[in-house]
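Shown here: the complex without one of its protein chains, the others still in place.
Should a chain be cited, it is by its letter among A, B and C, assigned in written order, with residues numbered from 1 in that chain.
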Amino acid sequence: MIQHATDRRGSAFLREVIENTPGGQRILHCLQCGSCGGSCPNGADMQYTPRTVFAMINADEREKVLTSNTMWCCVSCYFCTTRCPQKIPITDVMYCLKRLAIRDGLAKDTDAPALAKTFTNLLDKYGRSFELGLASRFYLFNKPLAMLRMGPLGFSMFTRGRMSLVPKRIKNIGQLQAIIAKARQLGGRS
Amino acid sequence: MKYAYYPGCSLEVSSAAYDVSVRAVAELLMIELEELDDWNCCGATEYFSQDELTACSVIARNLALVEPRLDQLIAPCAACYLNLKKTDRLMAEDAAMGARVNECLAAGGLSYQPGRVRVRHLLDVIHDDVGESAVRDKVVRPLAGLRVAPYYGCQVVRPAAEADCSEYPMKMDALFTWLGAEVVHYPVKAHCCGGHMTQLSEPMAFELIRRLLQSAVEYEADLILCMCPMCQLNMDAYQSRVNGFFQTSFRVPVVFFTQVCGLALGLEPTRLGFGKEIVPAMPVLEARLGAAPAASSR
Amino acid sequence: MSDNPTFEPKILGFCCNWCSYRAADLAGTARIKYPTNVRIIRVMCSGRIDPTFVLNAFALGADAVMIAGCHPGECHYVDQNYKAMRRYGMLKHTLRQMGIEPERFRLVWASAAEGQQLAEAITQMVEEVRKLGPLAWAANWQENGQRIEALEAIVHEHAEAMEVLA
Partner (left out) sequence: MAERLGIYVCHCGSNIAGTVDVEEVARWAGTTIRDVVVSRDYKFMCSSLGQQMIEDDIGQQKLSRVVVAACSPHLHEKTFRRACANAELNPYLCQMVNLREHCSWVSTDKVAATAKAKALVYAAAERVKWQEPLEPMPVKVNPNTLVVGGGIAGIQATLELADAGYHVYLVERSPSIGGHMAQFDKTFPTLDCSACILTPKMSEVGQHENVTLLTYSELEEVSGSVGSFKVKIRKKARYVDEAACTGCGICTEKCPRRVIDHDFEAGLGYRKAIYTPFPQAVPRIPVIDVASCIWFDRGKCRACEKLCPTNAIALDQEDKIIELEVGNVILATGWQLFDSRKLPQFGYGRLPNVFTNMEFERLCNAAGPTSGKIVLRDGKTEPESVAILHCVGSRDVNHHEYCSAVCCMAALKFGHLVLEKTKAQVYSFYIDMRPNQKGYEEFYQRLLEEGMHFVRGKVAEVTDATRQPAERGKLIVQVEDTLLGRQRRIPVDMVVLMGAMEPQPDAKEFGLKCGISCSMAGWYTERHPKLDPVATMTDGIFIAGVCQGPKDIPASVVQGAAAAARVQGMIAKGTVMIEPIVASIDEKACSGCRICNNLCPFSAIEFDGEKKVSRVITALCKGCGTCVAACPAGVITGAHFNNRQILAEIGGALWDASPVLEDARAGADEPADEEAESALSAR
């Protein structure tokens, strides 16, 4: 049925997005009402509002969408999702677009992929996230200048005992890494 | 009432105040918390933007670690709460996905039956399971005269409006009315704090934070109550930079709802992690409530 | 059990005139697609369905039988579909004694507005029966190896059936 609809609409990108988003077939029902774009706290900064993106997905404008900043403006507040009159899982569509953009290296003018990578690397390594590690690595490699500005904040956090110098590792890290390895091997929805 | 407890990474260090106050308040309200042994990070939003299966598997490990005799799990951090819930639902609704996640868990000798564990947030446990009368009975230091702005943020009330209404939640409002506080109408109570945007685009993030602070000032709140480490960090730690950015002079204390709740229940501020916040809260608290009367306090 | 994908089960469907038959009509007017395996016979009410009809269908080579009526409480004849429900409960037990898998005999409710639901129920049943493979009951059941055990089981199963009725 989904296959049929996407074929009829002749958009390979539409099918790709639907197949890689849980509950994605609801995209077919978009009324272009804009309650998503209206709800988005960062809607004003988006190159294309989610509604526009759905139109572009229908029009098979893959490159244009995946190089846009739209999904990177998404902070997962889920307002669009709960308000969508057509039950489109918009936030999850944004996650899907992020995954596709990262996978195909199309993400432009954003450090989000880097932040994500740094974060999950630490997670893979220790099983816990580690703010100082995250901050220092992320800023060092991505925005060294900003790091200086962060200095005072880091300091005040530190003096209040809100930043630790050593990462914490979970006991059974082996188990977690085995699970992650398996997941990588199976390959997730991208 | 016994619940499994998943503190989440932030509560370990950067938001230790939340952790200690959660434990202290829970104890007083007879909410028995049993920390999940060897839990791991939930991956925040970062794993989902890279690889869904890994994201779910990493999260599902925690669900799998919940002891069979327990069927409810409390996660005070909004991001953790949502991730745990989302994964459980995803596994339940998409059987194929559930199977693949379990295949991954198996690699670690674990397995999880979707729907076995009900993920809860402490606020809704206090509101629904403990209930009004039980809470009122425990109040030794009513918060009379204290004007609080309850801030719920996004990920506890959305996408599933299960813990509370997704548009205009009321459970924290109710709780603090029981505790004798003056709860201000806070229209942005469920709006976004910017999440990880503070790391990515300060102008964007700062604007979101500004809206929250401004609304609190407009409605003359003494302080903002949080139920998520990220929200607290953004509004508290970044407040001075927001001021710098917009030439504003906000000085709104932002603390965890459990901390102030603890005060009302008569706990010592020191036992509730006060002093860890960047914009100090004690001055306004003492101004409104007077210094903690040692006698009644525990 | 056979997973022979080429096997096309022959399923007989009994629909009541007021809800389920119209649901089937609606599925048609809405152009909802479902497998061709089910052949629908119209009766005025699911209460009209005599157990012999079902047994007869199996005897004549049906691989499965579906009964569809109005939702409980929505019967055009007040509550006759409850009678159908009871007969169904009893007949299901009896059929099991005769070595017929429960998947081969189903009772579904469909209001006149539920074309989609009826089509889904049919699609699902066809898939299940396809997995089970041919019944060819009339031919098989004579040599059915489990017949003795089945007969032994009848006694307490029958008791159960009675409880269902009570």
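Simple rule for what comes next: a contact is a pair of C-beta atoms (placed from the backbone, for glycine too) under 8 Å apart; a residue touches a chain by one contact, two chains touch by 3 or more.
Just so you know, these numbers come straight off a predicted model, no measurement behind them.
Colleague: Could you tell me which displayed chains border the chain that was left out of the figure?
Modeller: Per the touch rule above, the missing chain touches A, B, C.
Colleague: Thinking of the whole complex, not just what is shown, which of A:52, A:69 or A:91 touches the missing chain?
Modeller: The single option touching the absent chain is A:52.
Colleague: In the full complex, which of A:12, A:44 or A:146 touches the chain missing from this view?
Modeller: A:44
Colleague: Hey, which chain A residues sit against the chain that's not shown?
Modeller: Counting over the whole complex, chain A touches the hidden chain at residues 29, 31-40, 43-44, 48-49, 51-52, 79, 83, 85-87.
Colleague: What residue numbers in chain B mark contact with the hidden partner chain?
Modeller: Per the touch rule, chain B residues meeting the hidden chain are 165-168, 187-188, 191, 211, 214-215, 218.
Colleague: Where does chain C touch the missing chain, residue by residue?
Modeller: 8, 10, 12, 18-19, 22, 24-25, 27-29, 31-37, 39-45, 47-53, 56-57, 59-63, 73-74, 76-80, 83, 87, 111-114, 119, 136, 138-139
Note that in this section only the chains that are shown with their structure count from here on.
Colleague: In angstrom, rounded to a whole number, how far apart do the mean CA points of chain B and chain C lie?
Modeller: Centres of chain B and chain C (C-alpha means) sit 52 Å apart.
Colleague: Roughly how many whole angstrom separate the Cα centroids of chain A and chain B?
Modeller: 22
Colleague: Across the complex, what residues on chain A touch chain B?
Modeller: Residues 22-23, 41-42, 45, 72-73, 75-79, 81-82, 89, 91, 95, 98-99, 102, 110-113, 115-117, 119-120, 123, 127-131, 138, 149, 153, 156-157, 160-164, 168, 170-172, 175-176, 178-184, 186-190 of chain A touch chain B in their complex.
Colleague: Name, in rising order, each residue of chain B that touches chain A in their complex.
Modeller: 9-10, 12-16, 38-41, 43-58, 61, 90, 93-94, 97, 100, 103-110, 154-155, 158-159, 161, 166-167, 191-192, 194-197, 199-201, 204, 208, 237-238, 240-241, 275-278
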